[in-house]
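Each remark here refers to the structure printed beneath this line.
In this view, the complex is presented without one of its protein chains, the others remaining in place.
Let's look at chain A:
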Amino acid sequence: MKTNDVILKTTSHVVFFIIFLFSIHVFLAGHFAPGGGFVGGLLTSSAIVLLLLVYDLKTVQKLLPINYTIMTASGLVLALGTASIGMFLGKPFFKHYFDHFYLPLIGDTELHTAMLFDTGVYLVVVGVTLTIIQSIGGDD
């Protein structure tokens, strides 16, 4: 019998966006506050796991057509590429750069290449977590 779970579905529509925005906040705040790529990635994948709990695997794959293996690989490439910027400029491996920039609407912002490395970590964490969960949950 198909059960009627409209309460769970309606709540998950709201809660998914709260968790996703909070994960982006934790990810961006990682330099000056607790947080960073790992926690942000885990929060994002938990938001997608909530969607996987409410709907089934095919619906979520249609909703977010992402190949998580390629996501993991591109995260690794991004982290390695950020680490090797310094090598091409005659500096040691993993040399990071930062500077202050004036962005419209935000104002004076400190941009750092460690953020690109953190984006790589984020992509790897989301990709690995969802690859594990989809391959465990999807054998039917």
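Just so we're on the same page, a residue touches a chain if its C-beta (ideal position, glycine included) is under 8 Å from a C-beta of that chain, and two chains touch if they have at least 3 such contacts; residues count from 1.
As a working rule, contacts and distances are computed from a predicted model.
J.: The complex has one chain missing from view, so what does its UniProt entry call it, picking from "Monovalent cation/H+ antiporter subunit G", "Tyrosinase", "3-methyl-2-oxobutanoate dehydrogenase (2-methylpropanoyl-transferring)" or "Protocatechuate 3,4-dioxygenase subunit beta"?
T.: Going by its UniProt entry, the chain not pictured is "Monovalent cation/H+ antiporter subunit G".
J.: Which of A:18, A:57 or A:77 sits in contact with the chain that's absent?
T.: Of the listed residues, the one touching the omitted chain is A:18.
J.: Contact with the hidden chain only, please: which chain A residues?
T.: So the residues of chain A touching the unseen chain are 1, 3, 7-8, 11, 14-15, 18, 22.
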